[in-house]
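One chain of protein is taken out of this complex; the other chains stay put.
The letters A and B name the chains in turn, as written, and every chain counts its residues from 1.
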Amino acid sequence: MKKIGFIIVCLSGALLLYATQDFPRWGDPNSPANTHVSPRYIQKTLEETDVPNAVTSILADYRGYDTMFETTVIFAAGMSCLILLRVFKRKEEDRYYRHISTGVTLRVKGEKTIPEKSKEFERIDTIWTPYDLIIKTVSRFLVPFIQLFALYVLAHGHESPGGGFQGGVIFGASFIILAIAFDLRTALRRFKEKTDGLLAALGVFIYAGIGALCLLLGGNFLNYKELARIFPFNKIEARAYGILGIETGVFIAVMAVMVCIYVNIVSEGRHDEGL
Amino acid sequence: MSQHYPVLLVTVPLLSAFIISGLSWVKKSLCFPVALVALGTSVFCAIGLLFKVLDVGVVEYHMGGWMPPWGIAYRIDLLNALVLVAVSSVALVNLVAAHKSVQRDFPEKKGIFYALYVLFAMGLMGITVTGDVFNLYVLLEIASLTAYALIALGKPDRAPLASLNYVFIGTVGACFYLLGIGYLYIMTGSLNMADIASLLPPIYHSKAVLVAFIFCMVGVCIKMAFFPLHTWLPNAYTYAPNPASSVIAPLMTKVMVYVMIRLVFSVFLPDFSFHVLHIGPALVWLACLAIIMGSLLALTQRNLKKMLTYIIVSEIGYMVGGLWLGNRLGMSGAILHILNDAIMTLCLFLAVGNIAYKVKQVGFEDLKGLFRKMPVTMAGFVAGALSVIGVPPTCGFFSKWYLISGAIQAGQYGFMAALLFSSLINIVLFFRVIEIAYFEPMNPLHGVAPKRGIIEEVPLSMLIPLLLVAVSLIVVGIYSGTIVNHIIVPVLPKGIG
Partner (left out) sequence: MEALIHHVVGKYNYWLYIILMMIGLYAMIAKNNLIKKLVGMNIFQTAIILFYVSIGCKKGATIPIIEEHAGMGEHAIRVADYINPLPHVLMLTAIVVSVSTFGVALALAVKIYQQYKTLEEDEILMRLREK
């Protein structure tokens, strides 16, 4: 197997390298890739869409249709992880509880459990981790700032590198930090599974819904200038606001899916304990 | 509204997939009706689009109002429209038939199953209508990702491993395709199919375009399971759950054949593929090898479903060989065979699904005496079998006829011999199954012991789709001439003999 693999790899690599003879030099501003389609994007992005960041305007406006399917890909990945791993019935397992005042650890077998809200006992993971004050406190302080930064990245995607995907991943990471520093149940208490599923679907629905709204208002799908008919802005601003709207949809979807994938893989579908 | 058919075709299933997945947390019983409505709308739009293209010629739709090549454009001609009708109707028919199996096998996950199903169908329909090479890659990845998840839902000991193997090989295929279009982008600077076709002729003899062609074709061949790159297919389709495998098996590989035809007709024009490169004969020999190996490997199987998957490998050989014969008859045969093979494979897999619903296993020993127990299902199976063998008036005969005539006209007698050889092997394969099911005494402990009477058929919602597909095999066969003359021949490019 290794020999066949090596031969295939050498053959493909040789073919690919052989073809680079015809490529334009690296960094050539007159290559076909740099002179055919892209000059119009760079020259017209400000005057047609009112968005200085050419990457955002191409991503969300000129080629916005691709981005919708990209968001669908990440939605499908989240749903796949859910459908593959999730087990809804709980097996008979031992649970570990610690008495808070004395530090005594209890093991409760089978069906009996101690209620979640009990003041004297807290549930701990099967893999015992020490009580780490520094990590818990620092992460509790950081999480709101991380979320604020994520919202900034989303909103400022028009003028600086950023946008819905980047912001969504940062926001999702804030929940994952909570899950790692504390335990999985803490994060799940703040972000329930049903909310997660509904938000993921809602985010991409906003994206496709804005496109369908443009369709219903008479233009082509995802033609944002039709939004100027019902909202109080002119046709060029409508494009910038349309871009912001779909980026928000992408933000919500990516955030929910990141948390969904993490929770399902780390707890192997049981949603009780993780890393 | 009819000028928006191209986009409604894809957007309605997309929006309803999100509604279905939202509903699966709130009210599960509404998921199936929503999926039904979505795919029904797609079938309606596809048929409307076919009639419009027959009227007008080519339908173009610009997304976001931007002209190509700056925006993404859909471009629908007769080839697209035909494959679109096939894909959407197969997905709808199979959804109806799958309802009972899904209800029994995974009741608490069925909402998300329907969402992934609708996304899979939408991905394939999007691949068929798009006119932009990068959009095709994204939609290919949607279809593949949902297929990986749907396949892995089968039995926990074999299905995840088969699906992971498919993940690796399928990703390599998609990445090769992405590399190919990257090379094209470096040489031409554009991502729109028609635009690339107009920019390529001056640089036909450059090495980068040759390597781009090779990598695009190899990537698509991996995804369509062309021998010897087919190793993912038998395991993945056999161990998938039946409601999923009967939609993935007829459609995924055929849409990849469509992609190959589209690349040869509209991106690398036939000038390049046939006259500059001269690889037609070599690919026809590879296709002969695929046909023969597929048939021989099918002979060695003792499991009915796995035998059918090797028959799929052999059918892909028919279509690829027909395309590369280089004449109008061969290409008409290949395109007609896309439609026919989708229907035939759906018929056979629906029959296998019905058998598995009652009998739980589909090894040859479990099929004993099934004609007495499930006569209607086995009648549908026989109809599908006759079509694969190529008996008139079923549709399989007519596409084989075009392929053989094309082979004779091109002088490729090896291809004709391979087609006849595989028909003979198909006769052996299917008659073996029919003999076991008809003549052997029935095993009274067939999975579930029959309670009263001998006939224990599957519920109506699984029988009617099978009968519908079996009847359509004959109807499509009778109308083959009309389909070829009005739909297929006008779409063949001018430079072919």
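Definition applied: a contact is a pair of C-beta atoms (placed from the backbone, for glycine too) under 8 Å apart; a residue touches a chain by one contact, two chains touch by 3 or more.
These figures come from a predicted structure and were not determined experimentally.
Enquirer: If I consider the whole complex, including the chain that's not displayed, which of A:59, A:150 or A:200 touches that chain?
Expert: A:59
Enquirer: In the full complex, which of A:17, A:148, A:216 or A:275 touches the chain missing from this view?
Expert: A:17
Enquirer: For the chain that got dropped from the picture, name the residues of chain B it touches.
Expert: Touching the missing chain: residues 134, 138, 141, 145, 148-149, 152, 156-158, 160-161, 163-164, 167-168, 171-172, 175, 178-179, 182, 185-186, 191.
Enquirer: What residues on chain A make contact with the chain left out of this view?
Expert: 1-2, 4-6, 8-10, 12-13, 16-17, 20-21, 23, 25-29, 33-34, 37-39, 41-43, 45-47, 52-55, 58-59, 63, 66-67, 70-71, 73-74, 76-78, 80-81, 84-85, 159-161, 165, 261, 264-265, 268
The working rule: only the chains that are shown with their structure count from here on.
Enquirer: Centre to centre, by mean C-alpha position, how many angstrom separate chain A and chain B?
Expert: From the centre of chain A to the centre of chain B is 32 Å.
Enquirer: In their shared complex, at which residues does chain A touch chain B?
Expert: Within the complex, chain A touches chain B at residues 15-16, 18-24, 31-38, 40-41, 61-66, 68-70, 72-73, 75-77, 79-80, 82-84, 86, 88, 194, 197-198, 200-202, 204-205, 208-209, 211-212, 215, 219-225.
Enquirer: Which residues of chain B touch chain A once you look at their complex with the stated criterion?
Expert: 4, 7, 11, 14-15, 17-19, 21-22, 24-26, 61-66, 69-72, 108-109, 112-113, 115-116, 119, 126, 132, 134-135, 138-139, 141-142, 145-146, 148-149, 152-153, 160, 179, 183, 185-191, 199, 203, 206-212, 214-215
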